[in-house]
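Note that one protein chain is taken out, while the other chains of the complex remain in position.
In order of appearance the chains are A and B, and numbering begins at 1 in each one.
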Amino acid sequence: MKQPESSQTNTGGRVQAARAPAFTINLSGRGPIAYLFLLPSLVFLALFTLWPIISVIWTSFHTRRGRSEVFVGLQNYERVLSDPISQQVIKNTIGYVTIGLILSVIGGLLLAILMNQGLRNIGFFRFPFLATIALPMVSVASIWLFLYSPRVGLFNEILGGLGLPRSNWLSDRELALPGLFMVYMWKQLGYFALFYLAALQSLPNDVLEAAILDGTAFWQKLRHIIWPLVSPTTYFVATIAVLNSLQQVDHIFVLTEGGPNNASNLSLYYVYQQGFKWFKTGIASAMTVFLLAVLLTMAMLQFVYLERRVHYE
Amino acid sequence: MTARKNKWRETLPIVALALFGLVWMVPLIWTLLTAFVPTTQLLNGSPLVWLQSLHLGAFAEAWEVAPFPRFYLNTIIWVFGLLAIQLVTVSLAGFALARMDFRGKDQIFFLFLTQLMVPGTVLILPNYQTLVRLGWLDSYQGLMAPYIASAFGTFLMRQAFKQVPKELEEAARSDGANWLQVLWHVFLPVTRAPLLAFSIVSITYHWNEFLWPLLITSSVETRPLTVGLALLVQSSEIGAQWDLLGAGTLIVAVPILVLIALVQKQFTNSFLSSGIK
Partner (left out) sequence: MMLNGSIKIRAIALLCAFLLLIGGAAAQDVITLQFYYPVGVAGPLAQAIDGYVAEFNALSEDIQVEPIFTGNYVENMARAQAGILSGQPPDVAILLSTDLYTLVDMEGVIPLDDYIASEDGLDIDDFFDAFMSNSTSAGQVWGIPWQRSTPILYYNKDAFAEVGLDPESPPATWEELVEFGKQLVVSDGDNVTRWGVEIPTSFWIYANFAIQAGQHIGSVEDDPCGVYLDTPEAIEALSFLRSLQVEHGIMPDGVNQWGVAPADFIAGATAMIYHSTGSLSSLLNDVPFELGTGFMPGGPAGYGANVGGGNFYIMADIGQERQDAAWKFINWMVRPEQIGQWGIDSGYVAPRNAAWETDPLMSYAADVPQASTARMQLEYAVKEFPATLAGPEMAVITTQAVEAVYTGQSTPEEALRVAQERSDELLVQAGCDLGG
């Protein structure tokens, strides 16, 4: 299918080339031209990836007084580490990311196994899981706002109908963060499942055929056969899951604004609060640097892992 | 006996998936109900009452209350404008990294890798300050700027370009074609699949983006749909009007839902091809 297309355009290329010999001098060398090709990307990488990292480290050592920036050394870091609210935020974030990681991997794999079965006959059933991936988080959160609403929401209607006690979902200290988490999982589980689905489909058929729904045999196979086979995917999913959950913030805006009393405040929302609502750029920068440290450590691990994998392949 | 058992084995996962999918759909179905059934009927009536009182009033009102047509236009301009620019930058950079040798390649590669691991969302604060200095607040270029270089796209294209047979390139080169021509006439035509995959991922990601546009945009002329919807939800004046919010939510989400329904397979493949390699 692709072969004729390429040869066709290839001929076109020859015609073009004959017409413009002057360019060949400039564009044929391998060295300089490579930089030219990379230039647009490099400019924006420098401006919006490299520079902000440097600049946020600089601002993390400063604080605003009136309209000017004053050097304060490590004060912002001390404050972030000692303030009970930022401690709570860090605790929330670690919990959110860890549980997110575990559930993304386990839930994603199980859903993928299920989808892999259903898939062969009726792809239609995948729609719900795909649809949520593609929906804007803001819409998703608005949807869940109805469900969680204490007096008129669906969840409490159901609980009440079953004669169970109702909950004050998003306004409860214990439930607010899990409430946000459920929204996130509802939206993203299908995404993680997709990666596992791809991994499963690249496995030999007979590995899976017998594996499904055989009681204990299923769990055995899952643990001893499937799990090791999909481990590269697991590593990948885990990385994506951590990155994803660290970036989650849209639903906080719509659902809880970090409340009650910071019970559902996460690091990125904290950066927003401090940096954009209260103009504590120093504090916000210090928290950002902590986030960067985590991400870059992960990057290093990833790099080492890739390196090793490349060697094996 | 075994045949029946096999059949049971075949159907059970499908039934399980269907049930699970149905549960998964409940929030969406509930949103449909809130949008099409007046709130008082929804809260006090039975499903029969709901069916009888279906109306489109909330959509008309939401459409009137917030300038959704303008928000649509803004989203389309920024999402597709960005994509057009990205397709150029990622093709060029991916090509250089895949097919050229030059000094500093490793360092540059590492720089791209950094962007992959440090998502723009984390850098909102310094990037916002950069935009202030550039005077790009409340503009489309301001919305796009942090995403113009895409490590993800670059790596995807690099991977794809690497798989193009060397002979094709050499044939074109020996005919005197320059690199740009080789890229355009030889490489891009055979890498449509990854280009499409990248496009789908980019469109979905930016169509849904919220925090960055919220901070950058301040006028109706630049604000995208997501920000418009969030402001509608937050607005205390209409905090009580669930039907209005349901309608607003659907107005934002329906194009994506339709897209998914239409190109489900393509969509799946895009996300897969993007992630795995």
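Everything that follows uses one rule, which is that a residue touches a chain if its C-beta (ideal position, glycine included) is under 8 Å from a C-beta of that chain, and two chains touch if they have at least 3 such contacts.
Every value quoted in this text rests on a predicted model; they were computed, and no experiment measured them.
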| item | value |
| --- | --- |
| Residue, one of B:67, B:81, B:176 or B:255, that touches the chain absent here | B:67 |
| On chain A, residues whose C-beta touches the chain left out of the figure | 64-67, 84, 149-152, 160, 163, 165-166, 168, 170-173, 259-263, 273, 276-279 |
| Residue ranges of chain B at the interface with the undisplayed chain | 39-40, 43, 65-67, 132-133, 135, 137, 214, 218-220, 228, 231-232, 234-242 |
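Heads up, the rule we're going with is that only the chains that are shown with their structure count from here on.
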| item | value |
| --- | --- |
| Distance between chain centroids, defined by C-alpha means - chain A, chain B (Å) | 13 |
| Chain B - residues contacting chain A, complex | 9-10, 12-14, 16-18, 20-22, 24-28, 30-31, 34, 43, 88-90, 92-93, 95-97, 100-103, 105, 108, 111-130, 145-146, 148-151, 154, 168, 171-173, 175-182, 184-186, 189-190, 204, 207-208, 210-211, 214-215, 225-227, 229-230, 233-234, 242, 245-246, 248-249, 252-253, 256-257, 259-261, 264-265, 267-268, 271-272, 275-276 |
| Of all residues in chain A, those that touch chain B in their complex | 2, 5-6, 9-10, 12-14, 16-18, 20-21, 23-24, 26-28, 30-31, 33-35, 37-38, 40-45, 47-53, 55-56, 59, 111, 114-115, 117-118, 121-123, 125-140, 142-147, 149, 152, 154, 186, 191, 194-195, 197-199, 212-213, 233, 236, 240, 243, 246-247, 249-250, 253-254, 268, 271-272, 275-276, 281, 284-285, 288, 291-292, 295-296, 298-299, 302-303 |
